[in-house]
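Everything below concerns the one structure shown next.
Only a single protein chain was left out; the remaining protein chains are all shown in position.
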Amino acid sequence: MLLEVSGVSVTFDGFRAINDLSIAIGEPELRAVIGPNGAGKTTFMDIVTGKTRPDEGRVRWTSHGIDLLKMSESAIARAGIGRKFQKPTVFEEQSVRDNLSMALKNRRDPFSVLFWRIAAADHARILELAEEIGLSNRLADRAGALSHGQKQWLEIGMLLAQDPRLLLVDEPAAGMTPSERAHTTDLLRRAARTRAVVVIEHDMEFVRRLDCRVSVLHEGSVLAEGTIDHVTRNQQVIDVYLGR
Amino acid sequence: MTDIITGDPLPAPPPRRSFLRHNRAALWFMALLSLFTLVVTLLSEAVGTGLISTSLVKILGMTLCLCLVAVAMDVVWGYCGILSLGHFAFFGLGGYAVGMWLMYARAEIIIRDSLATAEIPPTEAEVADAVGSQIFGVVGSSELPALWAFAHSLPVQLAMVVLAPGLLALVFGWLAFRSRVTGVYLSILTQAMTLALSLYLFQNDSGLRGNNGLSGLQNIPGHLETPQAVIAMWFFWGSALALALGYVLFAWILSDKFGSVIRAIRDNEARVRFLGYHVESYKLFVFTLTAVISGIAGALYYPQAGIINPAEIAPIASIYLAVWVAIGGRGRLYGAVLGAAVVSLLSSWLTGGGAPDINLGFYVIEWTEWWLVLLGVGFVAVTLFFPRGIGGLFDHFAKER
Partner (left out) sequence: MHPPPTRSLAKALKMLTILRTFLGLVRRCAIWVLVLSGPTLAQDGDAPLQPVLQNVRDEIANPSRSSVDRVLDALTNSDATGVVDFLRAWQDRAVYTDPATGLFYYAREESGDLVLIDIDSGAEGATVSTRDVEHIRPNGGVRREVAASLVQFEVSSPDPERRRAALEAIGRSPDAEQIAYLAASIGSEPDPEIRARKERLLTLLSARFAPDVEDRVAAIETLSGDVSTEARAVLSQILATRQRIAESLPQDVNMATVLEIGSDLGVDAAYGRLVDAGLAPERTDTDSILAALRANVVDGAVGGIPLHQLDTEEARETAYRALSADGLAPQLFSDAEVADAVGHHEFFEEYVEPNEEITDAARAAVDGTGTRIAIFEGLSLAFDALSLGSIFFLAAVGLAVTFGVMRVINMAHGEFIMMGAYTGYVIQLFVPDHTLSLVIALPMAFLVAFAAGVALERLVIRHLYTRPLETLLATFGISIALQQLAKNIFGTQARPLTAPDWLAGSIALNDIVSVATIRVAIFVLALIFLVLLLLVLKRTRLGLEVRAVTQNPGMAASMGIDPDRINMLTFGLGSGIAGIAGVAIGLYAQVTSEMGANYIVQSFMTVVVGGVGNVWGTLAGAGMIGFLQKGIEWFNPSNTLVAQTYLTLFIILFIQFRPRGIFALKGRAAGD
């Protein structure tokens, strides 16, 4: 297993956001996580990426069993976990090229970065990524000038630039046109060929198109797991989520 | 996403240009600074026609130092997003470090001269005691505190110019950034640090002469006979050089990916963290480096000012520093220089009695009384209406063209 979350619980002011959650992701794998509002989807990502510390439970990374709970956000990111936020967060004041350049898999300590100068390989990688996300002709533009969908892609591009082993993607299709959605699906499925990708999504059509294993979260723990058809037939799932 | 552009799949990277050629603003700045230095030199009393008085040379030299600390402030605030209210404290620490040597060495020369005529030559302990009471008599003590152990050594004190602010910034920054204090909290915390430092220095037993501060710094030991006009010129050149080097250093640091990262930290530090950058290290690096540069600026400033006391370090000084940078325009280095130069020169002109009072008939506006009101209100206006400061006007003209 690449990522193994077991028995994790977290409480905010008496509200149990995650309740004895256990989930395991293999490599490579494409996994969709669905669930109603407040089911703990985003909190799950927060825990894996180190933003939130759980009250109890374990989070193990790779077959070496590295304990992610002891690592800082940046160390977790360097260990190979990339995250895309629900709201597109790119650095709007900077060019698309700078955004991608920052995300490139290079050494991240201040002194290396201070003396870093772009190499041919880096340049090629940026062009390649730009092409993949369809922003080749906008490399010099300010990221803030991009459309909403383009920002989403740029963020996915930055994620790919990090070359992570695990991608956590929070509602990638929010606010996209149908054709943009289709492209996003392709991107994710392509990425999942070589690495693990976890997608949080509300949109059942989108999930269906991803055609992958689905985990249904409810009140902070996994209610059901399996193919989309399997979970949509599960009576409990229908009661809490789909049947509303 | 079907309109994929056609292009070489593996193009050569863009030819790497020297960053100075890349950075036109830095080039312009260097050219103007050189021209300014040349003009002042040619018009000075020491070298040139004497049109510019020595005291004005000193004011201009001091202004250059203020510009340097403003540049440092701009980097830490305008680029990295840390509104530090402590950089003038670092500036003061640099001044204190060099001031200790200036005061000690001068006192030692005076003491040795006066004891030279004695029948029995003085012992080293006697000289140290006499220097101690010469310097510390004013706070009712005659012993040199341990802090002054290396005050006789110029190299050590020059190292302290860098180390004292650097170490303070390193320790403080490490504590503050580690606990993820950001935004206004961080500003308040830096202000608290500045307050603590100035309160400490205000004590008579701080080892730095309490509120008397260090004085007589304009006299350079070893050059006590040299006229002030010449010394003022040296320091002016030194300040100009320091400003030029500091500017180029910062421009270089900001020119590539490092600059990208710290601007990204300013805009969204959580996101930078998830990209795998250890944000705290970057902040600490910038905070400490700018503190060191501030210390160097202070070390050049106070020998020109002649006196340093704890009031210089008080939080309000650091606030003024932020005001200069904001008025000049954050996030651009020349903006900081512009703001510091314009506001500090205007301030010394208006409060120094240089400006004529305005007689309204029923009330006479005296600038010494109204300058701060004007500055305060003007500053609010700049914040509200010109958030980009004076530097923003350049953008405006650039766009017009």
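As written, the chain order gives the labels A and B, with residue 1 at the start of each chain.
Rule of thumb we're sticking to: a contact is a pair of C-beta atoms (placed from the backbone, for glycine too) under 8 Å apart; a residue touches a chain by one contact, two chains touch by 3 or more.
Treat the numbers as computed from the prediction; the structure is a model and nothing was measured.
Engineer: Taking the entire complex into account, which one of B:A270, B:V342 or B:I390 touches the absent chain?
Structural biologist: Considering all chains, including the one not shown, the answer is B:A270.
Engineer: In the full complex, which bits of subunit B touch the chain not displayed? Write them out.
Structural biologist: 81, 83, 119-125, 172, 175-176, 178-181, 183-185, 187-189, 191-193, 195-196, 199-200, 202-203, 205, 270, 315-316, 319, 322-323, 326, 369-380, 383-384, 387
Here, only the chains that are shown with their structure count from here on.
Engineer: Roughly how far is subunit A from subunit B, going centre to centre by Cα mean, in whole Å?
Structural biologist: Computed from C-alpha means, the inter-chain centre distance equals 44 Å.
Engineer: Which bits of subunit A are touching subunit B when the two form their complex?
Structural biologist: 49, 51, 72-75, 77-78, 82-83, 85, 89, 91-94, 98, 101-103, 108-110, 113-114, 116-120, 122-124, 127-128, 131, 133-134, 136-137, 158, 162, 179-180, 183
Engineer: Spell out the residues on subunit B that touch subunit A in their complex, using ranges where they run on.
Structural biologist: Listed in rising order, the residues are 1, 3-5, 7, 9-14, 16, 253, 256-258, 260-261, 263-264, 267-268, 270-279, 281-282, 285.
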